[in-house]
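Structure below; questions to follow.
With one protein chain held back, the other chains of the complex are shown just where they sit.
Presenting chain A:
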Amino acid sequence: MNDLPNRARSISSLRDFLELLEDSGQAITWSDPVMPEPGVRNIAVAASRDANGAPAIVFDNITGYPGKRLAVGVHGSWDNIALLLGRPKGTTIRELFFEIAGRWGDQEAQISSVPEAQAPVHECRIEQDINLYDVLPVYRINEYDGGFYIGKASVASRDPLDPDNFGKQNVGIYRLQIQGPDSFTLMTIPSHDMGRQIMAAEREGVPLKIAVMLGNHPGLAVFAATPIGYEESEYSYASAMMGAPIRLTKSGNGIDILADSEIVIEAELQLGERALEGPFGEFPGSYSGVRKAPIFKVTAVSHRRDPIFENIYIGRGWTEHDTLIGLHTSAPIYAQLRENFPEVTAVNALYQHGLTGIISVKNRMAGFAKTVALRALSTPHGVMYLKNLIMVDADVDPFDLNQVMWALSTRTRADDIIVLPNMPAVPIDPSAVIPGKGHRLIIDATSYLPPDPVGEAHLVTPPTGDEIDALSKRIREMQLGALS
C-alpha cells in the first residue's frame, strides 16, 4: 500500500474506488437478505456511528430488487476520504484539511473526451417505457420523507442562456424526489447555480435539460459540492484537486457527463410547473417542510451493465454527508480568507455544512479576529451558512474540540460575543427566525493584545513535538499489547 497516492490518482470510477476501499478493509458487501425499509436505513445508520473508520457497504440482496446493487457510505468515514486523497487510514482530520488546502489552486485540470459509443455509462440505454423504479433500488432514507429520494446525485446542466460555455456548465449535488415512473422534483434555492438556471429558463421560456449522474468518480461527489465561483467548471476543479484526469462524454441530450458513471438520467425541466416535494430529513438533522418544487420529466436513462446505485444516509449527524463535504466546505473558506488575511491558520467548518465554524488566526492587533470573522461571513459559503463562528488563536487547533473549549473557557469575555441580527440564512436551518433569515453569532475566543489592559496570560507550555508524539504512540502500543 505504499503506492496510495498513485492508486488514488488512477481512480476513474466508483468501481475503481470500491476496489481500493475493499483492498484496504474499507468496503464490505451485505449479502444477507434485507428489506428496503427499514433494513437499509438501519444498516447505514449503524455504520455511520464510526465517523473515523466506517466502511462503504454494497448491498446485493435487497428484497424485491434481485440482481440490483446499492452502495452507501462510500464517503462515509475519514479513512475513506483519506484513501481517496492518497493518504493512509488513520490520517488525522487536520492533516486531511491541509492536504486539500495545499492542492487549492495548485494543479492543472486534465479533461479528456470519450466518444459516446465507447463510454461505459452508455453500455445500456432506455428511451421507451422509462420507469426509474426498474433501474434504481430505492428506499425511504428517513421514515417521514415524502417519498423515495435520490440523495447523492451529481446534476449536470448547461446555462440555458449560454449553452456553449463550458465554464458555465453547472455540476451540483441536489436532492431529487421520484414523482412517478418518469418524473422527479429537484430541490434548490435561488442562490445555488441550479436555482439560477431554473429561474433563467422559466423567465426566458427556454428549455433546461439536465443529466443526473449516479455512482460517480468519487472525487466529483466531493468537489461538485464545493462552493466555487459560478463560471468555474466543477469538472476542471475536481480534476485539478484530484491531480488526475477526468474522462467526459456526452449525454444523449448534449451535456458533458462523466464517461464512467454507473447511471445517467437525462431529463428536461417542465417550465413553470411545480409539484409537492418533501419533507426530507436534511443535514441539520431535521426534516425540511413540504414545498412546491420544479419538476423534471425523464427523457432517457443510460447505465453501465449491472450498475451500482450509489446513495447516502443523511439525517441527524454524524452521517456520510458530514464526511463527504466537511473538508471541502472548510478549505475554500480558508483559501478565500487567506487572500486578504494570511494570518488565518486553519478553518474547521465540519459542523452541519458550516452552520458552526471554528477559525484559527494570528491576531495582528487587538480585536483583529473579529474583523476576520466578518470577512468570513462574506465568503461565498459564509453568506448563507456560517451562522456560529468561534475565533481562536493560532496556538489552538480548531479540529481539536478540547483545545477549542479551553480557548472558550479562558479567553472569552461575555462582551467578546457579537450577534448580528436578521441576516441571510440557509432556509433549512431549524433555528431561523423565519426560513431564510436569522441571526449570526461570533465568539471571539482569542487572547488579549495591547492596548487591552489585561494582555496575554502567562501560559503553561507543556512539552510537544516528535518526542511526545512517539511517547504517546508507545504508550498506546503498550496498552494494546497488554490487552492482547
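Please note the rule applied: a residue touches a chain if its C-beta (ideal position, glycine included) is under 8 Å from a C-beta of that chain, and two chains touch if they have at least 3 such contacts; residues count from 1.
Rule of thumb we're sticking to: contacts and distances are computed from a predicted model.
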Choices "Rad50/SbcC-type AAA domain-containing protein", "Non-oxidative hydroxyarylic acid decarboxylases subunit D", "Thiolase family protein" or "ABC transporter permease" - which one is the UniProt name of the chain not shown: "Non-oxidative hydroxyarylic acid decarboxylases subunit D"
Of A:Arg15, A:Lys250 or A:Arg291, the one touching the omitted chain in the full complex: A:Arg291
From A:Pro66, A:Pro421 or A:Gly465, residue that would touch the chain that is not displayed: A:Pro66
Listed residues A:Asp23, A:Glu143, A:Glu339 or A:Glu477, member touching the removed chain: A:Glu143
Where the missing chain touches chain A, by residue: 35-38, 63-66, 131, 133-134, 140, 143-144, 146-148, 177-181, 187-190, 195, 198-199, 202-203, 274-277, 279, 287, 289-294
